[in-house]
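The structure under discussion appears below in the form of structure tokens.
The complex is shown incomplete by one protein chain, all other protein chains being positioned as in the whole.
The letters A and B name the chains in turn, as written, and every chain counts its residues from 1.
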Amino acid sequence: MARLFPIRHVMGYIFSLVLSLVALGVIYWDLTFSAAMVILIISALIQASLQLVLFMHIGETSSKKTLYLNIAYAVFVGVATIFGTLFAMIWGY
Amino acid sequence: MKWDEFFVTGEPMIYAADVSIVLVSLAIVIGLTYFKKWGYLWREWLTTVDHKKIGIMYILSALIMLFRGGVDALLMRAQLATPDSKFLDAQHYNEIFTTHGVIMILFMAMPFVIGMMNVVVPLQIGARDVAFPRLNAVSFWMFFMGAMLFNISFVIGGSPDAGWSAYFPLASLEFSPTVGNNYYSLALQISGIGTLMTGVNFIVTILKMRAPGMKLMRMPMFTWSVLITNVIILFAFPVLTVALALMMFDRVFGSQFFTMANGGMDMLWANLFWVWGHPEVYIVILPAFGIFSDIISTFSKKNLYGYKSMVVSMVAISVLSFLVWAHHFYTMGQGAMVNGFFSITTMAIAVPTGVKIFNWLFTLRKGKISFTSPMLYAMGFIPIFTIGGVTGVMLAMASADYQYHNTMFLVAHFHYVLIPGTVFGVLAGMHYWFPKMFGFRLNERLAKTAFWLIIVGFNVAFMPLFFLGLNGMTRRMYTYSASTGYGPLNMIATIGALILAVGFVVLCYNFFYSFRHSPRNEGGDPWDARTLEWSTPSPVPVYNFAKVPVVHSEDAFWHAKKHNVPLYEEGPYEEIHMPNNSGQPFILGVIMFFLGFFLVFSWFIPAIIAGVGVIIMLAVRSFERDHGYHIPPKEIAATEQKLRGDTV
């Protein structure tokens, strides 16, 4: 039974629950907007990395460099789209 | 939807189109039946998963779409030739410039470029096919059915009429109440998904299926350009997918994304469209750069100058292409900070492009140049494209752009970029690789005649538009009065368009002429070229390479020829594993066509049935156990004997 629940996965799961709870804190604690956003961004990024590394095994093959590059490029385009859109449509006036 | 609105009525041109569609369809059906070719068509083409045949189908569709888009262009030029012309009314003119733009970019340039990739890339890297042959067929049929869906809008329901960029609020249900823009969103969506899958397919092919010894920095430049292009496709097309879906939601389900009330933001559409739209420009231009690089190197008898800088500049272009989009709407009213940022990134992108121009010039320098038809296109491209590029930098300056914005100057600029870039590129590539596809070359004399007509016609047609734009003629105006003084230059432009059209007729006539008269026994390497695809016999056998080539340097085939190094290892042939043909991609395409068509008219029950059909097709594919077939060594030996007259 124990070998069905490897420690990496269990730790990853517990850690992701804890991170969700921390994120949930922003609506109960009395925080400034920027402090809350920092908490949300950091906890979400750690969660995403947890999934990628622990559950999706991104680093297990010889193509891992390409895979990291792929994710990095996608995140670059995604971030450029989100912030570029906000920049052009809302902040830039 | 009233039934009397279903078919477009009231225009002689529409009735002519109705009649010709019926006649052409009848002719195809009767011809296929008479010559007993239904089975052949199904077995050899509709169900094929062979990258070479899929490539040919892409190119053929692109040529047909080039004809459709070209007729649109001629109609526009006819209307604008004289002041106060009554040839087309405003509505009809709007529809024609819309379909001209959409068809030329998405259903001509894209499939032409993707067709070239399909035919050439696996051969250039020494692979037997693309990574996912079945997915490749799905991509093609999605594109093809999207294109057909878009084209039937002309006779059923009405064409879109809000420009190829379909800006809101004009494209909203309120201001464009016909189903035209529903066609736009759904047809582009279907073919766009196909393109996205092509992106995945070719990146995997190029990164994972190269012949042994072909390191990344030994790949032919066309393959490099295709790799970069597909990276851009992979990350740009999802944005289009979202934008088109939101457009469909606004038009079909009444959501409020781009409306003018309830918080909607009309310019958000323009923003999303160009987040995809500007990378799209590089998607159609980079492969052309790759084609020119290979052609210039081949016909100068030199290796490409500045290989590394070519690669670095393409990577730089791919990154920068995602950071320039707002230059398409400098005049929206945003602040100087936004315009400043996008102005600088836009000008920065001219640097890597300039690097490439110089590399081509240095490749030519001291080369033994032979002026074949592909080379003529490449030589024509360099100066004309430079004009397009320089005027692009003029437009990139935000403050100056207020003067040029949406004038004929812009129209001239992007035609000066896209025609010498993309169109000359794919035409050069078509002439260059034609023997690889069909086993004979196009007639050089006719090809050169066509080239000169095209290049002269092009300049006569578009150079006047720069001056018309500077004089204040805006784009998309369907007529003008004589007192504006636009008449003479417009007349010249129309004459140029006619010369251009004659050039394309000669180019097409050349297919028939060469089919009948070209010599068939020129071997696999008629141009004395440099890259691996020319080491195969022409036309290429289904398995491409009887033995997988071993690469020792850049320009592998040239190296092998000059230094007498064998490309293939000694030893007997081994069994080759090949994928089976399948009718599923075609059927899936047909179902997608109907799904799109039903959604265009908001017929939800049939649309749901078609949607279930799509899911069933996916399930069928998932449960299928198809392991392909094997070609035995004996059969390979026999085929090679026949094609080469010897054993490798």
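We adopt the following convention: contacts are C-beta pairs under 8 Å (C-beta built on N, C-alpha and C of every residue); 3 or more make two chains touch, one makes a residue touch a chain.
The criterion applied here is as follows: contacts and distances are computed from a predicted model.
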{"item": "Omitted chain (choose from \"Lactate utilization protein C\", \"Extracellular solute-binding protein\", \"Multiple sugar transport system permease protein\" or \"Quinol oxidase subunit 3\") - UniProt protein name", "value": "\"Quinol oxidase subunit 3\""}
{"item": "Which displayed chains the hidden chain touches across the whole complex", "value": "A, B"}
{"item": "Options B:196, B:398, B:437 or B:595, residue touching the unrepresented chain", "value": "B:196"}
{"item": "Residue among B:9, B:25 or B:256 that touches the chain left out of view", "value": "B:256"}
{"item": "Given B:83, B:169 or B:264, the one touching the chain that is not displayed", "value": "B:264"}
{"item": "Absent-chain contact - pick from B:88, B:102, B:121 or B:234", "value": "B:234"}
{"item": "Chain not shown, touching residues in subunit B", "value": "131-132, 196, 199-201, 203-204, 207-209, 234-239, 241-243, 245-246, 249-250, 253-257, 259, 261-265, 268, 272, 275, 577, 615, 619, 622-623, 625"}
{"item": "Hidden partner interface residues of subunit A, rising order", "value": "3-6, 9, 12-13, 16-17, 20, 23-24, 26-27, 33, 36-37, 40-41, 43-44, 47-48, 51-52, 54-56, 58, 60-61, 63, 66-67, 70-71, 73-75, 77-79, 81-82, 85-86, 89-90"}
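Here, only the chains that are shown with their structure count from here on.
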{"item": "Subunit A - residues contacting subunit B, complex", "value": "63, 66, 73-74, 76-77, 80-81, 84-85, 87-89, 92-93"}
{"item": "Contact footprint of subunit A on subunit B as seen in their complex", "value": "207-208, 231, 235-236, 239, 265, 267-268, 271-272, 275, 319, 322-323, 325-326, 332-335, 337-338, 341-342"}
